[in-house]
Structures are given as C-alpha cells and as structure tokens.
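One protein chain is absent from this view; the other protein chains keep their places.
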Amino acid sequence: MGGYGDVQMIDENGVRADGRGPGDIRPITIETGVVPVADGSCRMTWGTNEAIVAVYGPMEAHPRKIQRQDRAVLDVAYNMAPFSTTDRMRPGFNRRSREVSKVTQDALESVVLLELYPRSKIRISIEIVSAEAGTRCVGLTAASVALADAGIPMTDLVVSVASGKINDVVVCDLNKEEDNYGEADLPMGILPNSGELVFLQMDGDLSQDEFKQAWKYNMDAAQEIHKLMVEALKEGDSQ
Amino acid sequence: MGGYGDVQMIDENGVRADGRGPGDIRPITIETGVVPVADGSCRMTWGTNEAIVAVYGPMEAHPRKIQRQDRAVLDVAYNMAPFSTTDRMRPGFNRRSREVSKVTQDALESVVLLELYPRSKIRISIEIVSAEAGTRCVGLTAASVALADAGIPMTDLVVSVASGKINDVVVCDLNKEEDNYGEADLPMGILPNSGELVFLQMDGDLSQDEFKQAWKYNMDAAQEIHKLMVEALKEGDSQ
Amino acid sequence: MGGYGDVQMIDENGVRADGRGPGDIRPITIETGVVPVADGSCRMTWGTNEAIVAVYGPMEAHPRKIQRQDRAVLDVAYNMAPFSTTDRMRPGFNRRSREVSKVTQDALESVVLLELYPRSKIRISIEIVSAEAGTRCVGLTAASVALADAGIPMTDLVVSVASGKINDVVVCDLNKEEDNYGEADLPMGILPNSGELVFLQMDGDLSQDEFKQAWKYNMDAAQEIHKLMVEALKEGDSQ
Amino acid sequence: MTIPIVPKLLRSHLSDLAERDARIDGRGRWEGRELEVQHSILPRAEGSARVRMGDTIVLAGVKFQIMTPYPDRPNQGGLMCSAEVRPVAGRNWESGPPSPESIELGRVVDRGIRESGCIDVDSLCIIPGEKAWQVILDLFAISDDGNLFDAFALAGITALRNATVPAERFEVGEDYQLSVSKTPMMCSYHRVGGRFVFDATAREELGGDERIHITLGDDNNVHSLQKGLKGIFSAEEFTEIMDNAIERAEELRKIVDEL
Amino acid sequence: MTIPIVPKLLRSHLSDLAERDARIDGRGRWEGRELEVQHSILPRAEGSARVRMGDTIVLAGVKFQIMTPYPDRPNQGGLMCSAEVRPVAGRNWESGPPSPESIELGRVVDRGIRESGCIDVDSLCIIPGEKAWQVILDLFAISDDGNLFDAFALAGITALRNATVPAERFEVGEDYQLSVSKTPMMCSYHRVGGRFVFDATAREELGGDERIHITLGDDNNVHSLQKGLKGIFSAEEFTEIMDNAIERAEELRKIVDEL
Partner (left out) sequence: MTIPIVPKLLRSHLSDLAERDARIDGRGRWEGRELEVQHSILPRAEGSARVRMGDTIVLAGVKFQIMTPYPDRPNQGGLMCSAEVRPVAGRNWESGPPSPESIELGRVVDRGIRESGCIDVDSLCIIPGEKAWQVILDLFAISDDGNLFDAFALAGITALRNATVPAERFEVGEDYQLSVSKTPMMCSYHRVGGRFVFDATAREELGGDERIHITLGDDNNVHSLQKGLKGIFSAEEFTEIMDNAIERAEELRKIVDEL
C-alpha cells in the first residue's frame, strides 16, 4: 500500500472524494450470457472496472495427469487485457496474475460440488478488460455468477469485496485514487448465506480494531452485492 | 514496404540497377544431395540468397498426439542462420520464422500425397544460410526439390517467386535494395503444370492493374524456374 | 582464465598469499545427514565454498520416456544459490550450470552401479550456497559422499580437485584470487583406489611439463581428501 | 488451439449444402452476418472498439507509449499491432505462449493496417531523434464463432479512428485526435463444401479448407493478401473473390465512416 | 510440485487424533516445533540467517545492488524478496520454472515484510534521482518438512537485521548496518483433522485442508493475511487464530530480539 497520508481523500464528515460514505460501495452492473459460445458467462462492471468471465465445461480433463478420479478440477485463469490499465499491460506470464488465479481457484473449489463430475474439468476464464481497483474481487464475484449461469451446482455464490484505510479512516471498496494512496487493503470472499469465508488476503497496516471495522464493512457490502447477483441471474433465466 | 520513392532503381527504359529488365529474375543454381545424412536435400542459390533444405522421413510421428490416423503430417521449420543477414540474427524463437514455417507447411501439404503414409511424419528443415530478399520463396522452392530428391510423391513441384513495385513500376523478383525501398511485394507459390496456387501473400500498395501485371510476371517466371528444378533433379538422379 | 601476470600471488620461496605451499589444499570439512528429509545428504565446506547435496531415490523414473529398461538414470542438477556469489546470481536457466550438471552426471554415472535399479531414477541436487573457486569440484566430491550416505552402491568414491597456474608456477587448489588472475585450471575427477579418471576439464595455457605437474598435484590431493570423506562417512554411520 | 477431429459428417453436410448453393445458417454465399460496431467502450484505452459479427465478439484497444525513434528514422514514431486469443473466447483455445494461429492472426491484421499507410508515422514524432509516439493496437477476442480476421481488422481500424493522443498525461502538450488518413478493410473467404464463401462461421471453418484474406484501401488498391491452410486454388477462383471483396469492403467502410 | 495422492488413511488418522485433541508428532494444537535461529552464516551474503524448525531447514541471504530510483520516487531505494524451493528440499519439489506454490510462498512472505514498513526505503537513497540501494532478500529451502512460510519469514527478517550495506565495495562511502525498524512475524495455521493447528509438518499439510497466514507487527497491527488452498472457515475460527497469532508472534519476536 502506498500510504501517502498527505493526500486528503475523506473529509471530517466522513464524505469521500467521490461522494460516498465510509461504508458505501461503487455502482455495480451484472449481466449474464455475454460470451455466446461459452457454457456460462458474466460481464460485471464495478466503478470503472469491467470483467468478462466465460465458463466451459464440465468437459474431459486432459492431459490425463490432471484428472482426479473422484472429482472435477477447476482451471481458473485471471488475466488483465493489455488495454485494461493506464500504462499498457504487456501480455504473457506474470506472477501477480498467477497468484490471483490460484487464490480465485481455491475460493471457487470450496463451493463448487466437484464430486458430481469425476475426471472432468471446468475452465473459468476471467478477463479484466478495464481495471480500476479491486479487480480480484470483481473477477471472483463475476466468476461465481458465470458458474451459476452455466448451471454448475454450488453450495453458495461467492461475493468478494475489499475494505481498506485512507487518511487513517477505515472505508469500504477503495476506488483507484484511494487504492493508490491507501494504507491497507482487506479483500474477502464471503458466502452470503452463512457468513463464512473462502478467500482472504490483506496487506498494509490495520490495528486490531480497524481490522474488525473493515471486516464488518465487507460483511455488510456482501449482502448488498448478493442481491444484485441474484437479480442478474433471474433476469438471465427469464430470457 | 519501405516505399522511399526518391531512390532511383529503374530507368526510363525499364532497365534496373543490376541490369535486369522488369520481368527478369536473378541467377539461380540448384543442387540435390547436399546433406549426406538426410533422406533428401537441396541447396539453392538465388542471387546472393542461399537455402539448404533437408528432408527426413517418412518416419514415426511422435509424440503420439501429433499422429493422424489417415495421413502423414509435415513438420516444416524455416530458420535463418545467425550469419545469414547483415546484422547478426539472434538464434531462437521468432514470430516471422514461425509464420513463414506455417505458410510453407500449408503450401507443401497441398501437394504431398500425405494419405500414402498414415501415422507418419515428414520433417522438412529449411535453413537460410545467406539472405538477400525473397528468402521464403527460395525456401519453399528448394523444399519441393528436396522432397522430390527424397522420393516423396507429390502432385506437382511448387515454384515460388515474388514480384513487386519499385519507383511505381511493377517488376519481378526484387533484389535486396529493391526490396528495401520497394512499394509492394507479392510472393506466390505456383503449381507449374496447372497454374494453380498453394501459397499467396502480399503487402504494400498495388492498384488492381498493377496487381494483375505482378501476377503475370510471377506466372511466367515460375515456368522458367521450373525448368531449372527439373534439370537439377535429373542430374541428381543420374549420379 | 584471466592471466594478469602482474598480480604477485606466490613468492620466490613458493609461498602463496594465503600461506600455502604449491601443492597444499584449502581447509575442508565434511558432514552427512544435513538434509533430514532426503535419503542421503552431505554438507562440504572447502575454503569458503559451501555445497549442500541431497540424494533422493532410487525412485520411480517419470515421465516414462526417461526410463531405461536395464538400469537406473541419474538426474543431477548443480545450482548456485542467489546469495552464493559476490554479485547476486539471478535464479533460472544458465548455460554454465547446465554444463556443470552434465559433466557431474557423466562422472557419477561412471561409478554408480546403475544396473541394480532398472527403470528407476536417482535424483542428486547440488546446491552451492557459498562460492569461492572450484565449486564444481566441491559439488562432485560432496555428491559422491551423499550417494554413499544414501547407501547407493558405487565402485568407488569420486574425489574431485583442480590444479592451476599462477605467476607461471603450477599450484594446487586455486583460491578465489588465484582463480581470478590464474593462467590455467585443470579440474579432475579421480577414483582414489585405482587412480583412474571419470571427469576431466581444463582451460588456460599449460606446457606439456606444467600439465604433468598439475596432474600430479591433483592425484596427491585426491588421496588426502579421500581420507576426510571416509572419516565423515564413518562418523555419519556411527550416529 | 488443439487439433479438432474434423467430423467427416460435417464436411459431407457442407458439401451437400454447397451443391444447392446454401449455407448452414441460411445465408447466401457472399452474405455477411449481422454486424454491430461500437467505439469508446474501454475506459482505460485511448481509443477502443467492440465488434460483434453474429456470435463472434472482439475488442480493440489503443494505447500510447513514448519511444526513442530508430537512429535511421529520427522523425518517425511507430505502430505495433498485437492479437490475443485467450481461452475465454472458445473451448478450443488454450492458454500458454501464442499459438501459430494467433501469431498469424496478428500479423495478417497488422499488415493490412500498416501497409495501407493509414497512420502517418511522421506525424507521431514529438522531438526528432529523441521522442516519438508508439501506437499500440491490441486486438482481443471475447467470443470466437469464426472469422476473427475480419472482426479484428474492423475493430482495429475503428479503435484507431477513435483514438486520442494522450499528450497531457505524458506532459508533452495538449491531447489531440490521432490522424488516420485511410480506412483499409479486410475481407476473408473460406473454401466450404468446395467453393469459397464470405465471413465463415466456426462450424464452416471446422469443416472447410483453405482461406484467403484480402485487405483493400479506399481506392480498391490491394494492401495485403494471405492464403491460409492447406489447399489449392485457381486464378479464376481468386478473381471472383477479389471482385467480391471490392464490393464488401465498400459496404464495411460505409459503416465505419458513419459511426 | 507434483500433485501427491492424498492418502485417505492419513486423513482419517489425522481426524481421529484431532478428536482426542492430539497431533501426529505429539505436540499440542498451538505448539511450535523445536526452533534454531542462526545468523551470519553465508560468507558471500551481506546478511544471512539459517532457521531450523524441526526437520524444516531454510536459508536467507541479503544482497545489495545499485539501482536508479523510479522517476516518481527519486528518493527511494527498493526491496525485493524472492523465494526458491528447489528439488534439494524434498522429494516432491521439481526443477523448472517457479511453481504456483513457490510463487505464493515468495509473495506472501514478501508482503508481510514489505507492508510492515520495517525497511525505510527513503534511507536507501544514495544520490536522489540517480542512485539508490536495492535490497534483495533471497529465501532458499534446504529441507521441507512443512510450514516453509513461517521458516522463510523468520529467516528473512533475521537476515535483514543482520545485513551490512556494502558501501565500500560499491565505492559510495563506508559500510553501515541496514536499518530495520520493525520486526514483523508470520504465524501460519493449517486445518488438520477438521481444526486449525499452528506450525504444521509436511504430513499434516499433506492430509490437511486450507491454511491461513497472519503477519503481525510489534504493536499487534496486522500487516498481511493470506488464506491458501480450498476450504471454508468461519469468522469464529478466524478470531481464535488471530488471538493465538498475537501470542505466538510475541514469542518469536523475543527470540529474534535476543540473537
């Protein structure tokens, strides 16, 4: 985290530069069926983030050595398109993308009923075509919608959202400027029905009390976002 | 194409800097059997281009996944040796070489009687050891001679040659300087007996009329080069 | 070899800058069992060189294509840790490491009774965690101790040591400064019981007479080092 | 892209259709799919476009970088065009290093745009010998139902025409519109059931043979050609395609001009 | 690392033990293995440490390079942290490009150290805008019997505290001790037999589920968190772990402080 305390991003009344209160999230839109050739797909915009997720499968897992006799494997790839960032992102291998892919896969494997599809593979491609801040949360949330759109059974949807700290104040869902100068970032992957977690990362500096506040903001935001996800899936079904 | 119109490369009588007329090709020599350990081979010089092609096979295709049940596969690799160019060519992966390999393979697969050798592989290595201009044409032409030298049945030889444009005049078989400053390049892969095509690329700027003239030059040159190929193969056989 | 004749590294009485005589080697320590999870291991310090070697196996050779029906294969990897050199060593592929791995493997395959373990693989990892001069000798010598520690049958241990030339004088076991400015380097891999060789390299400039002297120094040093190896193995057994 | 087992049934079905001069989705031989072209759709790109041709969807984004001009061309900037087809776009596209197919895609589209001379590289110079703009056009497939070539080319030229040079962000003056003087158009033809058709779908590609790509400029001048895949074609066939491309390119150019 | 076939027997054995609140090696649920921390053990490194936790052994080495500061941060040097687990460290680690596991290892440890702000990057400046120190911390596994995360983190901070800036060798002044203002500590918990335990061995990792890594600063502030692997945990479970980490981190910090 940058942690440049001299940029004023929230005023004494708790109003942020973009007009939001500390616990408010940015505007979100969700749409399914956006990749016609895929088995399930989702386009999610969140602030000026945009993710497109396609799900293919269940299909035969090959090469054979990745097959598991008793369950399906997920193959999750998170990627940022070259034009998704202010400075062009060079295509190709990238440690950050590899790590985000891995934690996203770990989160989704926790909810997909893998044992229903032994020896098969489900491929989940997450493409960030416009990046603001919080792209891993957008990608994970959109991926769980795309899985539902593909009819893959899950124990619950996953809602991912991050809180952080700006000017020593804990706030929810950092935007780009807040993220650049923010002092902490706590992204979580939440099961909205049970309040349990499948994904957790954090970096920066949070006291134990600040940490608890950030945790609470995420839990509340998850409920709000969950409603939008359910609506989008209903709309998709009715088409 | 460079397209620097101010370099004078052809005079008002249609005589080019190296003395050729618009439709003339550079000097060509062809020799077979130049790689003793190969099943067939060809050395072709064309101006100051030199290509060496070796053919190995038909042999077992491995790994198994590249095998085709009903036919042979070709494995064509076009490469420029490090000392083949004025500025040393770094060895290793190279998008241009990959693309030339692919179009050459597509052209040769169109004439080789692949279905005679199910499950097998024929490897064709094209090494440009000296490059002037038109190396892909030299490589493809020499490869078809090497295949014939290896006794691989084909419906016809492939003759490849390019025409282009210099100082707004359409001419055949650009040399190095003409290629640097030329305004267009139209390489074709021609079956000399039927006049049909198995390879076609073009870049630059040609009006519809200029395009027809360039096409005609290529067709005529193909007949001329074909004679040299047949001679070289006869000479090779008689040794 | 550097060959900077103007740095004085040995005086008229044959005393080297670090006090050694021409035929003397640097201090050596050898310890086994240093990688608890391995089947055999060795830590060897030699001057300020330090190598750690772990042996795993015999185990199933996979992928299948590396299997040999009639014998085991060795898989030797020599590597320098990033903090092993004065200028940090970048991790990853490196031609020198590949070559050292190969000659070390060739040397060890000459003594391990491979035919006792058909279809299996023995993995030998040589990690140089501190490098002075002569790391390939340290690695090969330590590897033969680690193999013995793992109970892998061999016809003999391999002792590796190098002699060279400084200020036109042939000396044994160059240290870092001597290696930087030395005029030749002759590393050998010696079977101490028969005096035969399994490893030999050399570069620099040695007259035929100098060459014979360097050879002799290596043969004598090998006997000395062999004693330390046997002691370390006995100590390891008795624990 | 893994080698799909070409279904013999599909091939013979496509042959039957061809005999009746019909296509698998009911289109005429020279008829393109329903087309949708949008621009200014990517917030982080300096120019962008989205093209939908039936179920084929692609994005194009333009970014700028400052480069040092090459010593022998001190007054010129550069244009780089790169195409990516990632696994998102279809079941048969795999991750990993660029496949021969996607390299060919990028190079063919790049050539058409570059050779048309639509970007005046001299206009990209900022300080001769020191600073110039490098224009980077990235083509990105979202859904591959065939003929990515034409979709990429169309999205590419649209994104370039939509691009603003971000001079302010790089502190070298005021933003201005990228100058694009020509509108090259690519038209692609696949041999399906024995004869060539325009704008093939993925199933037609799968059951078809060679393809030919033609890029034409505003004046019908030829800027790039490419024959792809195994196959033999005659001069007469090529002439027919070229004549058709002249018509198709004009139609497409009208759509882009009216955006 | 190849995917090991998780032995069902091991999993059920670990479950049985968990029911009796026992562990496979006799330790208590929150008890760490025997610990040995040494420093100054690598002659070529400017700072170094060796950590042994049971049969897990790792090295850490610090090297310095001169870098040009980034244009937007002319007064700052840099810190780079890289973790390697080569085949020497265990039967299941393979050579080749870094595995997802080792990338995660490096990034998680790096984050904990970096985010704690223990290295003041402003103090690494030599000449503003021209020269600054880049500190490179290399973590290297010798023997992997589980929980490389905590071993790497502990060796890493110890090596940094042990490091001397080699100004003389680079001819930019006199050598001096690297300033390390804080002592972040990572504590890792694995779900084994259904409940979380501290400092898991390789067998517990093999038969276990998800893991959680917590890095705490001197004041118990949280600097980094990471959940790894497939698994679902509750808020209550997390609170229990966090409370335990506060205790464990304090114990570890004492050991490092007393070196």
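Letters A, B, C, D and E name the chains as they come in the text, with residue numbers starting at 1 for each one.
Throughout what follows, a contact is a pair of C-beta atoms (placed from the backbone, for glycine too) under 8 Å apart; a residue touches a chain by one contact, two chains touch by 3 or more.
Keep in mind that what you see is a predicted model, and the values were worked out from it rather than measured.
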item: For the chain not depicted, the shown chains it touches; value: B, C
item: Listed residues C:Asp24, C:Glu109 or C:Glu177, member touching the removed chain; value: C:Glu109
item: Touch criterion as defined above, residue of C:Asp18, C:Glu60, C:Glu115 or C:Asp205 at the omitted chain; value: C:Asp205
item: Per the touch definition above, residue among B:Thr85, B:Thr155 or B:Asn180 touching the missing chain; value: B:Thr85
item: Options C:Met44, C:Ala61, C:Cys172 or C:Leu186, residue touching the unrepresented chain; value: C:Leu186
item: Residues of chain B (touch criterion as defined above) contacting the omitted chain; value: 34-38, 48, 50, 52-54, 56, 59, 77, 79, 81-88, 91, 123, 125-127, 129-132
item: Residues belonging to chain C that touch the chain removed from view; value: 1, 3, 95, 98-99, 101-103, 106, 109-111, 186, 191, 194-208, 211, 215
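What we mean here is this: only the chains that are shown with their structure count from here on.
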item: Labels of chains that are neighbours to chain A and to chain D; value: none
item: Chain-contact steps, minimal, separating chain E from chain B; value: 3
item: Centroid-based (C-alpha) most distant chain relative to chain C; value: D
item: Maximum centroid distance from chain B, chain identifier (CA atoms); value: E
item: Gap in Å, rounded to a whole number, between the CA centres of chain B and chain A; value: 52
item: Computed distance of Cα centres, chain E from chain D, in Å; value: 48
item: Chain E residues counted as touching two or more neighbouring chains; value: none
item: Chain-level touch network, classified as line, ring, star, complete or other; value: line
